[in-house]
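Presented below is the structure to which this report refers.
One protein chain omitted, others in place.
Let's look at subunit A:
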Amino acid sequence: MSEPSAPPISKRRSGQVMGGAFVSDPRCVVKGDKVIGVRCAHCRYPTSPPAPWCPACQHREQVEAEFGPGGTVWASTLVQIPVGRWAPPYAMAYIDLDDGPRVIAHLEAPAILAVGTRVNIVGGDDGDLIVRLA
């Protein structure tokens, strides 16, 4: 039996990045400079990651769709505490992708961007969506 290392940060389901067990990834899938998802065949509601039916109108037929690379900052903040694999300072924002869903993203540069700023998807970093000033 080996010596226990640093105490776990949490005893609950915190994911491997926090020293816990594997947790299936709930984040939207990033492919190149696009977010992959689905769009409702009836009301065009965009969803990522995909849902079992359209969350807005419950229509069952949804078609695969790509969103981005362009989007607009709903709001952004600079986080000054460590969270998971992220060390401070790091910036996060809600981005309304053009004709697409609102997604949470990391800003490439650790600085706050004004509401309404245009951004582009850079790509994914270990599954996290990264955007930068357009």
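For the reader, a short list of remarks on this structure follows.
Please note the rule applied: contacts are C-beta pairs under 8 Å (C-beta built on N, C-alpha and C of every residue); 3 or more make two chains touch, one makes a residue touch a chain; residues count from 1.
Criterion: contacts and distances are computed from a predicted model.
This complex has a chain not shown, and the name its UniProt record holds, of "propanoyl-CoA C-acyltransferase", "NADH dehydrogenase", "Spermidine/putrescine import ATP-binding protein PotA" or "Cytochrome ubiquinol oxidase subunit I", is "propanoyl-CoA C-acyltransferase".
Contact with the chain not shown here comes from a single listed residue; of A:41, A:104 or A:133, that residue is A:104. The chain not displayed touches subunit A at residues 7-15, 17-18, 20, 23-28, 46, 49, 55-56, 74-81, 83-86, 90, 92-94, 96-97, 100-102, 104-106, 112, 114-116, 127-129.
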